[in-house]
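What follows is a single structure, written as structure tokens, with notes after it.
Excluded from the complex is one protein chain; the other protein chains are retained at their positions.
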Amino acid sequence: MELRGRLDHLARRVVGWAFARPTVLVADSPGTTVLRWQLEAELDRRRWPIARSPADADLLLVLGEPGPNLQAALDVVWSQVPAPRQRWDIQPGADISTALDRSHAALLDMARQPEPRTDDPGEFLPQNRSHDEHHHDDDHDDGGNDGDHDDGGDGHHHDQQGHEHGGHDAAGLPMAGTAPDRDGLELDSLHVRLGPVLPSWPTGLVIEGRMQGDVLTGVHASWIDRPAPRRPGDPGDPDDPGGLSGLRDAGGASGLRDAGGASGLSDPAGVSGLSDPGGVSGLGAWSDLSAEDVTLLDWLDRLARFLDVAGWPAAATRTRRVRHDVLRGGTVNDARADGSARRTVRRIRRSATLRWSVGGIDAVLDRVHQWCDHVLDGVANSRGTTGSEGDAAGPPGGAAGSPRTWTDVEALVDGQDLAAIRLIVASLEIDTDGGSGASTQPTPSTAGQTQMGGADE
Amino acid sequence: MGEAALVLLVGLGLGAVFAATDHAVLTADAHGIGVPIRRATRLLLTQRRTTLAPDRLLWRIGCVAVPLLAFGSLAVVPITGSSLLSTTADLVWFNTMEVLLWGAVWLAGWGPNAVHALTGGYRFLAQGLAYELPLMFAIITAGLGAGSLNAESVVAAQDGMWFVVTMPVAFAAFLLGAAGFAFWGPLSAPAGADIAGGVMSELSGVDRLSVEAGRAVFLGSAAAMAATLFLGGGHGPWLPGTAWLLIKTLLVIGAMILAGRRMPVVRPERFMDVAWIVLIPATLVQALAVALLVISGYYG
């Protein structure tokens, strides 16, 4: 009996040790950017790693109040998190540290009393949405032995049937068919949906298209939970609440702008105004952050996320640390933050490998370099000094070659491979707090599984 | 039996060292010594999840094969002066283990029936076509210098001078290839953050442990092989040969991590160009130079 007790005790300690630093998946609802920054700062302080996909997560932390569709997407994400696991909501203004402590304690409890849990990922997929009308005459898929593999007609036929649907459904997932690819080859083609929840992805953005190999064509971009018709190419009406919110306008002049104000979303934490670096509005509880600080934080955030996507985790971590320092100090005048910001950002700005690896895709590199310049300028200005190596920087927010409409974005990413799409999206100044969209950052992936299933939207 | 246990132990040790150092450099956190062990324990305690309509058989084969191949590659490294499997074609054996990884990683990406995982698998093969030939030429260059494909003979041939002196290009190509087949550092696109972890994205529990640990052991094994082929293996004064090999291996690990983490991921299409236009000719010229030295009797 005593031995049993000791073994139990030992097992409890082992579990406690193993899960001392749980891996965290962060899902941020619209308007929770500052909350996310604070959370990430606290996570870094505790050295709790951020998960790249639900499969590697222990905790799913949902910030703010996600809209219905985002909520549904999060349910799917949650279904993919292996036990032991905890899902925790954190509202703006809540004590982050307490929330983390509690969720961690609950996680340990669950790990110590393992309950068999089997979620069928299929439950969450929209299996039986009426695709049936497409189901006539797919019989040539059945045999595959009658020598018509390369018959171009088949592909076209599928194409006309509706791009998301190449053939049969299997286990609730649409099967891939074949279609002519970018280079004219008859290739396997699958309807794929990126988002709304992915690491370092603007939460709520959904990009759909036909994937062949890893090249996406026929791209359509949209925001989840944004009811009003957003029509690409419309000469955005500034007063249209459902308009092209989400795409931050570079010059700050066009109607694309920031839905932060236009949509009348009232953000509990009051930081919806991020979209406009020139004038941050509604800082609310975070009024100790000056407008410049928030702008600087925003640039640092975008930069860190871009570096994550570009596969430079060391630099991303350092950039994020600078952001934490600025956030904590409440000002960029903090000497340490200043120094490390300069060093970090300069190194990124000068990196020849980054230039070489990322260059050649649209103007991605220019935009990222501009962020670097802005950060360097921001630091310099707040120190009362002027000039930095990047005086090419225009006015804040004036990113080079930024697309202005959703059609532009779709044109940019159409025919690109997954890596390029991720880099392009990460380099755009997309306002995630706007509208009733969703917010930003290292978040779960609704990795392929779910996207294949959620084939229509 | 004892030798097999030694390979297992050294493999796990080197893998843990690699993972811990990598973590420390990545997060600038020097307290990460226990991180790999903690992570392994956590993964053992985590549920093994599945996906919708996976190809479970192939998925499992892929996951299990990664660590097996890693230990298999270490089996031909003469850790104690002699290796577990001493054959007449050690170098090709190492190469084969690493090529079998092509299949294993692709299967790990294919199995879960998920877009990101499959994309990771594709990327791995695409990248393989880039790094594989330079890596092969690098390995064969060491064999050429020694006049033997046996690892122990290659070490013996470096008694007077380490091969790295006359084969610097091959050494660099070998380390680059190691980063490639372990999809790590600048060549980690198959497990990239932009595809949510790619081939790793759907793995949890013991499956993830298998692939992550296998990858770390492979990196440690590759470092040991680099020390064997180019840095004189166990040659060195005062200390026993095993100690020298391990010291050199640790130095190679450190150098790989410091260099590899200084840069972002190189996208496969970029690397492909460099590999075929620069690396392959460079490694061929390196092999030619070594062949001429062999003919001139330079290596004795």
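So that you can tell them apart, the chains are marked A and B in the order they are listed, and the count of residues begins at 1 in each.
By definition in this document, a residue touches a chain if its C-beta (ideal position, glycine included) is under 8 Å from a C-beta of that chain, and two chains touch if they have at least 3 such contacts.
Note that contacts and distances are computed from a predicted model.
Asker: Considering the UniProt annotation of the chain absent from this complex, which name among "Putative tricarboxylic transport membrane protein", "Fumarate reductase iron-sulfur subunit", "NADH-quinone oxidoreductase subunit J" or "Glutamyl-tRNA(Gln) amidotransferase subunit A" applies?
Answerer: In UniProt, the chain that is not shown appears as "NADH-quinone oxidoreductase subunit J".
Asker: Taking the whole complex into account, name the chains on display that the unshown chain touches.
Answerer: Looking at the entire complex, the absent chain's contacts are A, B.
Asker: Of the residues B:F18, B:F71, B:Y122 or B:F163, I need the one that contacts the missing chain.
Answerer: B:Y122
Asker: Can you say which of B:A24, B:I37, B:L68 or B:V99 touches the chain missing from this structure?
Answerer: Residue touching the absent chain, from the options given: B:V99.
Asker: Among A:E42, A:E186, A:E292 or A:D408, choose the residue that contacts the chain missing from this document, as touch is defined above.
Answerer: From the options A:E42, A:E186, A:E292 or A:D408, the contact with the absent chain belongs to A:E186.
Asker: Of the residues listed, B:L239, B:A255, B:V278 or B:L292, which one is in contact with the missing chain?
Answerer: B:V278
Asker: Identify the residues of chain A touching the omitted chain, counting contacts across the whole complex.
Answerer: Per the touch rule, chain A residues meeting the hidden chain are 140-145, 147, 149-150, 167-168, 170-171, 173, 175-178, 182-184, 186-188, 212-213, 356, 360, 415, 417.
Asker: Which parts of chain B are in contact with the chain that was left out?
Answerer: That gives, for chain B, the contact residues 53, 55, 57-58, 61, 87-89, 92-93, 95-96, 99-100, 102-103, 106-107, 110, 113, 122, 125, 128-129, 132, 148-149, 266, 269-274, 277-278.
The rule is short, and it goes like this: only the chains that are shown with their structure count from here on.
Asker: Chain A to chain B: how many Å between their CA centres?
Answerer: 32
Asker: In their shared complex, at which residues does chain A touch chain B?
Answerer: Against chain B, the touching part of chain A is residues 14-15, 17-21, 47, 52-53, 55-56, 58, 80-84, 111, 117, 120-122, 125, 170-173, 190, 192, 198-200, 211, 213-214, 307-315, 317-318, 321, 351, 353-354, 356-358, 418-419, 422-423, 445, 447-449, 451-453.
Asker: Spell out the part of chain B that touches chain A in their complex, as residue ranges.
Answerer: 25-29, 31, 38, 41-42, 44-53, 112-119, 122-123, 186, 188-189, 192-197, 200-205, 208, 261-267, 270
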